[in-house]
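Structure provided below as structure tokens; questions to follow.
Only a single protein chain was left out; the remaining protein chains are all shown in position.
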Amino acid sequence: MSGLEDLYREIILDHYRTPRNRGEMECPPAHRGEGFNPLCGDDVVLYILADGDTIADVKISGNGCSISQASASMMSTAIKGKTFADAKAINKAFKKSLSLSEEEEGEADSAEEAETNEDNSVDLGDLQALQGVMKFPVRIKCATLGWNVLSESLEKLNLD
Amino acid sequence: MSGLEDLYREIILDHYRTPRNRGEMECPPAHRGEGFNPLCGDDVVLYILADGDTIADVKISGNGCSISQASASMMSTAIKGKTFADAKAINKAFKKSLSLSEEEEGEADSAEEAETNEDNSVDLGDLQALQGVMKFPVRIKCATLGWNVLSESLEKLNLD
Amino acid sequence: MSVNTLNSASLKADFPLLGRQVHGKPIVYLDSAATSQKPRAVLEAMTTYYDDYNANVHRGAYLIAEQSTTEMELARQKVQHFIGAPAQEEIIFTKNATEALNLVVNSWGRSNLQPGDAVLLSLLEHHSNIVPWHILAKERDLELRWISVGDDGHLDLSNLDKLLDGVKVVGISAMSNVLGTVVPVRAIADAAHERGAVVVCDACQLVPHRACDVIELGVDFLAFSGHKMCGPTGIGVLWGRRELLEEMPPFLGGGEMILDVSTEGFLPNELPWKFEAGTPPIAETIGLGAAVDYLTDIGMEAIADHEESLTAYALKTLEDRLGESIVIHGAAHPRGGTISFAYRDIHPHDISQILDQHGICVRAGHHCAKPLMRHLGVTATARASLYLYNTESDIDCLAYALNETAAFF
Partner (left out) sequence: MSVNTLNSASLKADFPLLGRQVHGKPIVYLDSAATSQKPRAVLEAMTTYYDDYNANVHRGAYLIAEQSTTEMELARQKVQHFIGAPAQEEIIFTKNATEALNLVVNSWGRSNLQPGDAVLLSLLEHHSNIVPWHILAKERDLELRWISVGDDGHLDLSNLDKLLDGVKVVGISAMSNVLGTVVPVRAIADAAHERGAVVVCDACQLVPHRACDVIELGVDFLAFSGHKMCGPTGIGVLWGRRELLEEMPPFLGGGEMILDVSTEGFLPNELPWKFEAGTPPIAETIGLGAAVDYLTDIGMEAIADHEESLTAYALKTLEDRLGESIVIHGAAHPRGGTISFAYRDIHPHDISQILDQHGICVRAGHHCAKPLMRHLGVTATARASLYLYNTESDIDCLAYALNETAAFF
């Protein structure tokens, strides 16, 4: 079962079996974002309740495979209580840990890019467990599904 | 030059160099039909002056290769002075000599087909020289270009 | 069962890919509904084209151009006879079934449908036979109606008469790529024709697996893809009744499809070229011709019989060995060899990932049939789909490996 244990780490299965911050929120006041994986139909719905520029509360709903749901659950614990800027930095660091740059996900401001690159030191903690998906390129889309919704949501929240 | 002499028989080159019934006619009273070979841009224009159901006069214009122009020239001598029915029979016999049935050129009335099959004995004369094109499938379209215009023209003339 | 049964174990030798290993295990390919494997004969026909007579078709007077033209048109005749089409001019080559369906919607649809007209589709449809209609419906203000699906995986035709009221065109899949349902196309087509509606049949899953005759099916258009029937990628087929095709305006414009072009306008070419703009997929057409030969030599009856008995074996084996932990979605008999299932509460994506470690290839997802998935109340299923080269041993591997999957979650 070469590599399969790398994909299905215990911490991932734990988040899959017992998802954190599962639920919905009323919108408004919460902000709702949704993402599909067009290949398998999985979806992640992300609710963010903002307090100023802080993520006061977060909920996740939707359906999908162990990787997409565990990754969203882990994301929710990582960003809850953080400022938008911190959440953005975590998002970037997470994608970087999968060898993806934010650029690939949309147009990046390269000046900003350079700036953020400096605080490389975001501690991913449990999220590092997801690096096993790199051996399974198709599953990268599963792992990043919730995070792409986060990017979009933060962009919209920043505009408000 | 295997086979090339079969394609370029002397009688064909003669009709190519000295095309018969070359020219145009005023329409009306003459009927004008035109056909394109979509592959090479060649065209044959056929003018028929009818007298009752007889082809009183015929003229050919247009541009094309030796085969298309010689075949049209030979056709013009074969049908001039003939009745529509005779011209139709010659057309059918000619196509048959190239292993084509009228059917392939359009919807044939199979009852009529059976009937006409009986007078198989149309004498193709010089037209037999064109059978050499059978070794050169692409050129069959050249050889039949004028004849397809004839089919269409006769159909229209019969309706009048 | 037919006397002429297949020896699928030895047929496997015709397919180079089926000799490979995955993660150290012999490959067990159970995703033929997505795309089939290709026999050596098909690859050789294409290699011969490229090595011996590669030249653009319908254009050159030189030998290899004549040869490529002849071979391409020969492939058209093979396809014609394979589906019982009355004339070779009715066979139009496209890049895939999707393009074929879009051609019908754009050319026939745009010239025949008016605001308020109704289009009847079934919930079994693949996105290819839905999205083009959505696009036109929005542009033309058409009404889309849906034939529903019962618990047995078959179409609910009880209210067909009412559904057909005011319908101008029916788009119907002949065999579901999710449930394997064999659809009573003829009965639907006859009812549709009584109302004067035109019938567009998506035969992607039928043509590779069953002997197929467009006259017997009674439809007006038939679309399918080469890559699901042992042929190459990049080639699809649209068959249409000549009277309809003759009246239809061209779809794509360009080389090959014209008789004449000037700065003022153009004259379209005759059928079938009117609908084949640009350099066609030449090698792919020739490859498809070889696939038709391959299937014909084996015999479509024998293939259908084999799939029928193997499907029965699979359904029984999965139930026997996995019991209540497996749920097979639809379809009751008559059905083809496409088996969608849920296993415990393990997500299909995870099932497929773990099966892969055993060398087993199954699809996980919505199978491009999201309206059906919504109707079934699932976002994804795992799907094993069979073809002529599959064996009972392939099924045994699947059942064994599924059992292993449970250990993980």
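Going by the order they are written in, the chains are A, B and C; count residues from 1 in each one.
Quick note on the criterion: a contact is a pair of C-beta atoms (placed from the backbone, for glycine too) under 8 Å apart; a residue touches a chain by one contact, two chains touch by 3 or more.
None of these values were measured; they are calculated from a predicted model.
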Chains in view that touch the one left out, judged over the entire complex: A, B, C
Contact residue for the chain not shown (choose from C:37, C:205 or C:311): C:37
Selected residue (touches chain absent from view) among C:74, C:160, C:277 or C:378: C:277
From A:13, A:39 or A:124, residue that would touch the chain that is not displayed: A:39
Footprint left on subunit C by the chain that the document does not show: 16-17, 20, 22-23, 27, 31, 34-35, 37-38, 43, 46-47, 50-56, 59-65, 94-99, 101-102, 105, 123, 126-128, 130-135, 138, 144, 146, 225, 227, 232-236, 249-250, 252-258, 260-263, 265-266, 277-284, 349, 352-353, 355-356, 360-365, 368, 370-371, 374
Where the missing chain touches subunit A, by residue: 36, 38-39, 136-139
Missing-partner contacts on subunit B, residue numbers: 1-2, 4, 7-8, 13, 16-17, 39-43, 63-68, 136, 139, 142
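As a working rule, only the chains that are shown with their structure count from here on.
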Per Cα centroids, the chain farthest from subunit B: A
Centre distance in Å when subunit A and subunit B are each reduced to the mean of their C-alpha atoms: 74
Inter-chain centre distance, subunit A versus subunit C - centres from mean C-alpha coordinates, in Å: 37
